[in-house]
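The complex appears here minus one protein chain, its other protein chains still in place.
Presenting chain A:
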Amino acid sequence: MPKVTVDGVELEVPQGATVLQACELAGKEIPRFCYHERLSIAGNCRMCLVEVAPGPPKPQASCALPAAEGQNIRTDSEMVKKAREGVMEFLLINHPLDCPICDQGGECDLQDQSVAYGRGASRYDEHKRAVTEKYMGPLIKTTMTRCIHCTRCVRFSEEVAGVDEIGALYRGESMQITTYLEKAAHHEMSANVIDLCPVGALTSKPYAFEARPWELKKTLGIDVSDATGANIRIDSRGREVLRVLPRINDDVNEEWISDKARYQVDGLTKRRLDRPWIRRDGKLVAATWDEAFAAIAKVKPGASVAAVAGDLLDCETQFAAKKLLGALGSSLLEGRQTGMDYDVSSLAAVNFNSTFSGIETADAILIVGSNVRWEAPLVNVRLRKAVKKGAKVFLVGQEWETTFGGEFLGEDLSVLGNLPAHVSEALSKAERPAVILGGAALAKGALGAGLGLVGQFNLVRDGWNGFNVLHLAAARMGGLMLGFAQKGGIADLVAAKPKLVFSLGADEMDFAKFSDSIVVYVGHHGDKGAHAADIILPAAAYTEKAGTYVNTEGRVQFAEKAVFAPGDAREDWTILRALADALGVVVGFDSFDELRAAMVAEVPALGVEDLADYGALPAGGGSAEGAFGYPIKDFYLTNPIARASEVMQRCSAELLHGEDFAEAAE
């Protein structure tokens, strides 16, 4: 652990730290553009210059200089000040003075740092360089004249995303950042380069010219587009969510989010259910809340009532529904809409036990039935990191384009019982072996066979649990903790022939099987569920209600409410509370706080923002066989919000189905 002195303060820094990190540990701010904690070191912006003795008598780039014993580092000397002013002046030589029309304005590193470290005025009066704009797809807007060549975007796509498509062409002053032949950036994490870009060269296309950062209300939320539970910041103005950005959480999403999490939000203002509807003579007719409640009360279901939870639901809504059904005398709760019926007697067996940050450290990974890139792009990033550290990855299932290599072992699950010798050897010799079961494997009944591998390869050992299930729905783990699962899956609900079925934002279920029931859709989008419903009660989307979410690792996280639901729509729990009155039962809570308290009393883990403890893994057994398809057919259109989103529709058409969208000449 080298000891260094930063501006007269002596401190010890970790082995391998850079001078920049040492300065940060000493509490000094070092301006930088190209350096980024999660990317490799480039050292090409020169903004982080500091004075280091011993060393050459000139400023040195601190990001690329290892901290060494006895260094005396100055960040406040005249030399450093002049160096920063000089670098800033050079960077601004070719940077246009278009901040008033630039979307990055107000949250621009270049702007902030030129105010803090620049010399205040330019001495440059030659011609500035201009660069033609590059097409990077429907999500990324480019204004390449603003680019300062930090190459963060190039390093991100190569190192993190694993898709080499952005590069720096030509050289020197003529250097240009572009995608190959200006094709659209083609992966699920592409829009993270917008956050990485320290200037306004890469900005958000759907959010172009929408708002200034200081106009926005920032709310801390949890993403529901997949089961990873990415931490997001919801930026809203008035009643509209304008954008979603990632929050830093090293355990979950580091500082990335998928393009779907980021850009499905324009769907929040489209196809919304903003008033109750009742089906009369086969047609949905607008109604009032009173009429809708009266219509439901008229069903007089008694205990013949069931509830199906959708994929985007928070725990509170599911708990409120559970209480309502409980008060009516029913426990017909199910969340696995597509008919899966895996055993949930132990939640440890359906949990991502390694955790996301843990799977990075695995050294042999067997993925069964999961297109991780589409089902959990953030986990895919972790897998890539694991492979870069030397992990071997084997996959069972149809081939998909991985970003980390890996060997496909065939499409048939029977391979699980008869793994090729080299795979068995890799798994048994590994120090941290892991198995990841995807939704497709669960649907095929491979949970038992998967658990069988636990004993075979000793997946659970001291400080390591290598058995993982990767869910697809944000509501899944919370729902399972609250008991939204029947032994036979949704088939049990069908068999019970309930008079009344609550579809709580459940759009993927097969409504035809409930044709004899009155279906009440409590949800926010006019999607498949609303089309099949007899009565529609408009509810709130994930940005419009506070809630607790449990991600696929069993991590309990709280989200706050950013905006109000549109029109007559209400938060889900208030609808269920009012339904209790309409149906003449008592659920035992009158406010959100009471509801949450009741929920925590019943499932204490939901009250603690941490990994829930599900106990030990049960023994496995059984075998699985047969080929299977992956549940996600279109990455951009997996939920009702995304399907309503124009941006996601365009991404789907352009990036997945190859439709050509001619750019209008500007």
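Methods note: a residue touches a chain if its C-beta (ideal position, glycine included) is under 8 Å from a C-beta of that chain, and two chains touch if they have at least 3 such contacts; residues count from 1.
Operating definition for what follows: contacts and distances are computed from a predicted model.
Participant: Quick one: find the hidden chain's UniProt protein name among "NAD(P)H-dependent oxidoreductase subunit E", "Branched-chain amino acid ABC transporter permease", "CoA-transferase subunit beta" or "Outer membrane lipid asymmetry maintenance protein MlaD".
Facilitator: Of the names offered in "NAD(P)H-dependent oxidoreductase subunit E", "Branched-chain amino acid ABC transporter permease", "CoA-transferase subunit beta" or "Outer membrane lipid asymmetry maintenance protein MlaD", the absent chain's UniProt record gives "NAD(P)H-dependent oxidoreductase subunit E".
Participant: Out of A:Gly43, A:Pro66, A:Gly167 or A:Pro213, which touches the unshown chain?
Facilitator: A:Gly167
Participant: Among A:Thr179, A:Ser304 or A:Asn468, which one is in touch with the chain left out?
Facilitator: A:Thr179
Participant: For chain A, enumerate the residues touching the unshown chain of the complex.
Facilitator: Touching the chain left out of view, chain A contributes residues 164-174, 179-181.
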